[in-house]
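Okay, structure first, notes after.
Every protein chain of the complex appears in place save one, which is left out.
Each chain carries a letter (A and B) given by its place in the written order, and its residues are counted from 1.
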Amino acid sequence: MSVAATPPKSSTPGGAGGQRSWTIRTREAGVAALPPEKLLPDGQPTYVGSWIYVFGVATLAALMVIVGSGMILSLKGPAWWHYTGVGRFFNSIHLWAVELFFFTTVVHLWGKYWMAAWRGGRARVWITGAVTFLIAIPAALTGYVSQQNFDAQWISTQAKDAMNATGAGAFFNVTNFGQMYSWHILLFPIAVVALVCAHVLLVRRHGVVPPMDLATELAGVVGASPPTHPDGHAIATRPAAPAAEAPLGRPMSQEDEVAS
Amino acid sequence: MLGAVFNLNDPAHVVHWHFFEMSVSNLVVICLMLVVFALAILLPFPGATRRQAARTLHDEGGAMAGGTLKGKPHRGGQAGEGAMQR
Partner (left out) sequence: MSFSLRSKDRTPEWKGSYAHYDLVKELCIALGAMTLLAVVLTILFSSPDEKPSTIAQWSRSMPADFLTTATSELDGTSGTAEYGPPYNNGTGSVQHAAFLKPQEWLGVSHPIDSAKAYVIEPLDTIPNDPGVQRAIATYNAAPAKQQLAWSEAYSKALEKATFAADGSVKLPAGAYGPVPAMMSSLLALAQSGGLEGTLVSSSQFFQTDYTKPLLFMADGKLLEERAEKLHLLGEQWGMMNETGSYPGQSWLWLYTFWYQVEPFKSSTNADLLVVLAMTVLSLAFVLIPFIPGLRDIPRWIPVQRLIWREHYRAQRT
């Protein structure tokens, strides 16, 4: 592909029609929201200096191990792990990865709660994370009832009462192995992975939440005036970043803060 | 059949306290979460020297010091145009 100094918006002739191109608009919106250096930055703010920060990526890694071991389990079908040592091995990895996933998720969410990580327009980051956790629970449940052993028999015959009481049992039958297995290996993983992607992309877009400003915190004022210096340091201010590099493609204004 | 080093198939030990009843293994997991959380926020994170150097450089007005989110310019100069070149 040729590299032009100022490439045209559209690579096809008839530029005026190209301006209405959904492809171009999608691409430009995506790149505006997440330019490469924001999608995959090689630096982080210097306040990112605590072990609590690794629990997000640890959760992501645990999810990858779950999906990977799950894929191997599904290669030979749901009964495989009952009668081979290799199958049992991967079933065990799958189970322990699930325990690790929930472990790291909980530590991660505790950390994010105490950091009030929803600040600065990051409510959607919190919401997508919380919903992921909530969706992961029935995802795990469908796995438990798909085991085809006594545990599955017991859990399904018990869980059916809660499902039926809420009316969910009319279309989500925990005693139907075929249905539960399908939800477990396809529908719930898609939902969890999609939510995790949204969560991570939102973090990349908004950046890691800055520390709370101690001056206003000590004064006990919620929503007080911003610190004297935009970067919160009690030293000379850096020039404000160019408008094109601010989150959401425009700089935050006082009106935005007040209106929220 | 691959065996485990420790056999956890024996009936669970259970902790009773008033109406509270939990298996020892679940209790261990929950306590471990609390311990790990405490350690995570208390233990020092590597790279403090690097971060301090970055702060110092920034305070002295070094715009590109230590790698920044906005530091590296696109080859094309603009975000949208950079995408076109791939």
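The rule is simple: contacts are C-beta pairs under 8 Å (C-beta built on N, C-alpha and C of every residue); 3 or more make two chains touch, one makes a residue touch a chain.
Owing to the predicted nature of the structure, the values given are computational and were not obtained by experimental measurement.
Asks: Kindly name the visible chains that come into contact with the excluded chain.
Replies: A, B
Asks: Return the single residue from A:V31, A:V107, A:I185 or A:V209 that touches the missing chain.
Replies: Once the missing chain is taken into account, the touching residue is A:V209.
Asks: Spell out the interface residues on chain A facing the chain that's missing from view.
Replies: 40-50, 52, 54, 57-58, 60-62, 64-65, 69, 81-82, 88-89, 91-93, 95-97, 99-100, 102, 106, 111, 113-116, 118-124, 126-127, 130-131, 134, 137, 140-141, 144, 147-154, 156-158, 161-162, 164-167, 169-171, 173, 175-179, 181, 207, 209-212, 214, 217, 220, 222-227, 230-234, 237-238, 240-241, 246-248, 251-252, 255-257, 259-260
Asks: Spell out, residue by residue, where the missing chain touches chain B.
Replies: 2-6, 8-14, 19-26, 28-30, 41-42, 44-45, 47-48, 50-55, 57-59, 65-69, 71
Operating definition for what follows: only the chains that are shown with their structure count from here on.
Asks: What does chain B use to touch chain A in their complex?
Replies: 1-2, 29, 32-33, 36-37, 39-41, 43, 45, 47-48, 51-52, 54-55, 58-59, 61, 63, 66-72, 74, 76, 79-86
Asks: Considering the complex alone, what residue numbers of chain A touch chain B?
Replies: Touching chain B: residues 1, 3, 6-7, 9, 11, 27-28, 31-32, 35-38, 41-44, 46, 49-55, 85-86, 88-89, 99, 103, 106-107, 110-111, 114, 207, 233, 235-236, 238, 241, 244-245 of chain A.
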